[in-house]
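Worksheet: one structure, shown below.
Of the protein chains in this complex, all but one are displayed in their positions.
Up next, subunit A:
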Amino acid sequence: MEVMETSTNSPCLAALTCVLGDLSQADGSASFTHGNTSVLAATYGPCEVRMSKEILDQATVEVVCKPRVGLPNCADKYRERHIRDLFQATILVNLHPRSSVMIVLQERQDDGGLLATSINAACLALLDAGVSMKFLVAAVTALIDKDGNINLVPEEKPSDVEASASLTIVFNEKDLQVMGVTSSGKFSQEQYDRSVSLCRKATEHVFKFYRESMERKLSKSV
C-alpha cells in the first residue's frame, strides 16, 4: 500500500487534496477533496462480470454511488448513470471484452459540486489502478449567481441554494473538449459559453494536479 498526499492551491479553484492508494484491498483507490467536498473512490477490475451485464466486445463499466447515510435514492442513480456513461467512453473498454470494471464512490462530505468531485476521484482511482484509458477526464462546477457572475469557488457555503444556476462540465485532457454537462437552474446561452471557457481553464489546473499526484506517488525517496 502506498499512501501519498498531494494538495494544491490555485487562484480559480478551491483547494484540491488527494490521497492515492489508501485502500489495501481495492485495485486502485483515491480519496479526493475539493474545498469541503470529499469523495472516496475504489476501483476493481477488469474482473468477472455478471452474465446479465456481459457485453460481447467490450468491458462493462459499473458505478455505485454510496450516499453518506441511508440507501441510494433516485439522485444517486442519476449520478451513477452519468459517471458510468462517462467512463464507458473514457476507458479503453475494447481491450477487456466480457469483463467488468467497477467503480465504487463513497460520499464523505458534500458542500456543493459532488458530481464533479466524484468524477475526479473516480478518474484518479482508475489512474491508480492502471486501467488503460483513452484520455483523462476532469470536471469543474461553475456557479452562476443572480447577477450573472460566474464563480468557480463556492464562497462560504452551499452552492446550489445561493446561486441561480450551476453547471458541472467534464473535459477530456486530449483536446479539452466537452465530455459531459449537467446543469441545475436557468441560464442563458451566453452564460453557458462563458462558463465553458472558465471551466476549461480551471480543468487544466486539475489535470496538472493529477500529474503532480501521480509523480509523487511514483517517485522514490532516497
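Definition applied: a contact is a pair of C-beta atoms (placed from the backbone, for glycine too) under 8 Å apart; a residue touches a chain by one contact, two chains touch by 3 or more; residues count from 1.
The rule we apply is simple: contacts and distances are computed from a predicted model.
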Out of "Ribosomal RNA-processing protein 43", "Tubulin-specific chaperone D", "Cytochrome b-c1 complex subunit 2, mitochondrial" or "Tax1-binding protein 3 homolog", the chain not pictured bears the UniProt name "Ribosomal RNA-processing protein 43"
Which of A:Lys146, A:Lys186 or A:Lys220 touches the missing chain? It is A:Lys186
In the full complex, subunit A touches the hidden chain through residues 74-75, 77-78, 80-90, 165, 167, 170, 172, 174-175, 177-189, 192-193, 196
